[in-house]
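One protein chain is absent from this view; the other protein chains keep their places.
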Amino acid sequence: MLLLIPLLPFLGFLVNAGFGRRISRAASGAVACGAIVASFVVSAVAVARLVGLDPESRALAEAVFTWITSGDFSVGFTLRLDPLSAVMILVVTGIGSLIHIYSTAYMHEEPPSEYARYFSYLNLFAAFMLVLVLGSNFLVMFLGWEGVGLCSYLLVGFWYRKQSASDAGKKAFIVNRIGDWGFVLGVLGLFVRFGTLDFQQIARAIAPLSPETTFGTVSLITLLLFVGATGKSAQIPLYVWLPDAMEGPTPVSALIHAATMVTAGVYMIGRNAVLFAHAPQTLTIVAIIGCATAFFAGTIGLVQNDIKRVLAYSTVSQLGYMFLAMGVGAYAAGVFHLYTHAFFKALLFLGSGAVIHALHGEQDLRNMGGLKHELPITYWTFLAGAIAISGVPGFAGFFSKDEILAKTFTSGHTLLWAVGLLTSLLTAVYMFRLVYMAFHGTRRRAAPAPAHPEEEEPAAHGAEHAHLHDAPAPMAIALVVLAIGSVVAGYAGLGGRFEHFLEPSFAPQTAEIAADGSVETTLMLVSIVVAFAGIGIATYYFLKNTRAAALLAARFAGLRLLLQNKYYVDEIYDAALVQPIRITSESGLWKGVDVNVIDGIVNGVGRTVAGTSDVLRRLQTGSVRAYAASLFFGVVLILGYYLWR
Amino acid sequence: MGLFYLFAAVAVLASLLVIAQRNPIYSVLLLIASFGALSGLYVMLEAPFVAVIQIIVYAGAIMVLFLFVVMLLNAPHEDTDYDERVHPLMRPGPMRFGGVLAIALALELVWALTKRAESGRFAGGAVSSVAAIGRLLFTQYAFAFEVTSVLIIAAMVGAVVLARREDWR
Amino acid sequence: MPSLNDYLVLSAVLFAIGTAGVFVRRNLITILLSIEIMLNAVNLSFVAFGRALGSADGQIIVFFVMTVAAAEAAVGLAIVISLFRHKESLNPDTFTELKW
Partner (left out) sequence: MLTPVLIAQILLTLFVFFMLLNSAAIMVYVERKVAAFIQQRLGPYLVGPKGMLQPLADVVKLMFKEELRPKAADAFLFALAPIISATCAFAAFAVVPFGAETTFFGLLNEPIKLQVADVNVAVLIIFAIASMGVYGIVLAGWSSNSKYSLLGGLRSSAQMISYELSYGMALASVLLLGNSLSLTDIVNHQAGAWLHVIPKWFVFLQPVGFLIFMTAGIAETNRAPFDFPEAEQELVAGYHTEYSSMSFAMFFLAEYINMVTVSAVATDLFLGGWHGPLLPESLGWIWFLLKVAALLFFYVWMRWTLPRYRYDQLMAFGWKLLLPLSVVNLLVTAAGVLYFGA
């Protein structure tokens, strides 16, 4: 049954990849959606069965086959469903289904073969993501981990004829390689240290040990694993690929780069909570990096003009929150935020996609405005998402974000709490800046003429906003369902139910933080105030008094430039890493080592073989009896030897 | 014992002459003589079945085939190059080497056999009944027997394909 | 009564004669005949061993050797015929190339 969950989308992939050229758009869309929806149904049934189990032993395992056996080391292709992966598969298949449905409309202008290709990738992604979250050991997880990376690359570069898209795809892939290098090292370290790759066995092995007070083996391993997580989940210093990944189709951004794949790092840490709990040093680093990323990305998000990039930085920022939660040991809070975030961030992306779709590819906020009346469904659903992410009470984001901040504070990381709170403010500000710029006011054409010089998206030649169509039915359905989810998803966490459900997954060590009711209430109030303050600031500067915003921008022109250029991180990376590597590779490795040494060895081997053969071929006379004679000579010698002995 | 030496002498002499002959027809006939002697030895070993099928299969079928080919090609004398004209033992390098190897092999084998002191007299109780052999052949060795039939079919088809003329169609 | 060793020595001598035939003769047919001598030498030792062990297995193996020898002779001679058609020669050293 568990196998069915990833298998169904995989079958969908096979169908679309194999016969995509021959079937109509409707057929390939139906296959893909059918596969993922069926997978969702199966997941739901599986989770229902899981919930029916005794809370103490809430897990379903299914050994599909033995993958590797070598000596007493054996890795099975085993799937395991426990509360944590239950949350994940529901998010992946549920939100995945909505995004598939949304895509049938969004991608409708693609030719049928491209359409099928898109859906085959999407299905493949779902399959790998499900393998990732269902895997019961590091190897299976790694299979999914790399698989989603591959799909991410394929989908970011989906419009591969566009230079920037294919570059972005490569960037995503290469940056992820750096992270994966750390991940693989971490996994190898685990194998060396514990002799197994199974999550359960590792957890059981490490549970009796006391946490490392100094930086030791476990800390090193977890740190390496965290390097992998920073790559996959776009944290400092490897977050740079995510904003560029917005070159992909918007539903892809929603599914892969907001709701699911990028949360893999968070999931991975949650999955190995016991392990990480034994490496407090690493956890501190995780918390700091998460918090820094959250703040850092939030500031960049403030000034971006591309609607999707704002959302991308917002995603990075929110992921930072999740890592902050993980770092302070609030695993359940982190996963809870992962879950709510999946709803509202997918919603925001899909909403932005609806806007882009309506404007025929326009992505620059400065060319929008006043869409509120023309795209009512999009507006209201988008607003719901924005409110949710900003942390307004009653909406999903409030519950989870507040939980994280509360846990951070109560675990004693006051500084981190302060930065998190500030980020929360920033979140509200940039989110509502986005809402106001896109939907309120009047339509503008303020952006520098070629907003996207290399723009080649289909039908990009804007049919001058004569009459804009709101989201067509499939998109509207997805938006509405997600909007409802963004509002109500948070209630799942009321009274610690969500946390309680997840408890078995993080079991033995979830630090019982003394829940001081009064502190919590105070913190909650602070959060609410901050959220509303952020919305207020945004309303003031971007709706009521846009001139003030311009003034502010002029006053802090340097800072603005710095932010707009994303702290020049890409440029720094280019100068510090990319160029030196390129120069070394080209003049040193290629022209020096490869041409002289490697080619020299290869050619030398060739020449040696040729020369030797030239001598040896004289032995091949073709005379059968000469061969027979040599054979018999050997027989006589061997027989003689044994007789002589 | 005398009979054994008679048959052995015939077998060895005939075999030697087989390889010393220049005319393949004589080689074939001498080989048949050698087979006849071996057949006699099989009778002495109380294996009359083997003795008879030695004659039927080897002398009656395989050697006829050889004779046929020799007659068909009819080229025993035309094909004599230098090596065929000189006596086998006078031939140059490799052949002499091969001959020496053969002699060395014989010496080694005889040495190996005489190294052991005991002479290995035959105990009583030979299986000479055709019925017993047949029973074994169709029970214990049934699979091998069937495989052999497949082998024969394959050889038959192979021989036909190989020997047919190019302009067969 | 000759002993087992007598038969085995005879078998060894015949085998060596066959071996020598393969080397010293330059006529494919004679070489095939020499191979038959070798097969028969082995057959003799099988039957002798079978007799010594009081078992029928030796004779049965000889039976199989004979069938295989028949198949070998048929295919071998067919090859000889087709080779002779190509090169008008029976000297094995004429055929030193893998194709023509």
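All chains are identified by letter, namely A, B and C, in their written order; residue positions are counted from 1 within each chain.
The working rule: contacts are C-beta pairs under 8 Å (C-beta built on N, C-alpha and C of every residue); 3 or more make two chains touch, one makes a residue touch a chain.
Keep in mind it's a predicted model, so treat the numbers as computed, not measured.
**Student:** What shown chains does the left-out chain touch?
**Tutor:** Touched by the chain not displayed, across the whole complex: B.
**Student:** Using the touch definition up top, pick the residue from B:Val64, B:Val147 or B:Val160 that touches the left-out chain.
**Tutor:** Selected residue, touching the omitted chain: B:Val64.
**Student:** Taking the entire complex into account, which one of B:Val130, B:Ala144 or B:Leu162 touches the absent chain?
**Tutor:** Of these options, the touching residue for the absent chain is B:Val130.
**Student:** Specify the residue from the set B:Phe4, B:Phe49 or B:Tyr141 that touches the hidden chain.
**Tutor:** For the chain that is not drawn, the touching residue is B:Phe49.
**Student:** On chain B, where is the contact patch with the chain that was removed from view?
**Tutor:** Against the missing chain, chain B presents residues 25, 29, 32, 48-49, 52-53, 55-56, 59-61, 64, 67-68, 71, 130.
Definition applied: only the chains that are shown with their structure count from here on.
**Student:** Which word fits how the chains touch one another: line, ring, star, complete or other?
**Tutor:** complete
**Student:** Pull out every residue in chain C that's touching 2 or more other chains.
**Tutor:** Residues 19, 22-23 of chain C touch two or more partner chains.
**Student:** Pull out every residue in chain A that's touching 2 or more other chains.
**Tutor:** 623, 625, 628-629, 632
**Student:** List the residues on chain A that touch chain C in their complex, please.
**Tutor:** It comes out as residues 621-625, 628-629, 632.
**Student:** Show which residues of chain B lie in contact with chain A when the two form their complex.
**Tutor:** These residues of chain B touch chain A: 94, 97-98, 101-102, 104-105, 108-109, 111-112, 115.
**Student:** Which chain C residues qualify as touching chain A in the complex?
**Tutor:** Touching chain A: residues 19, 22-23, 31, 92-93, 95-98 of chain C.
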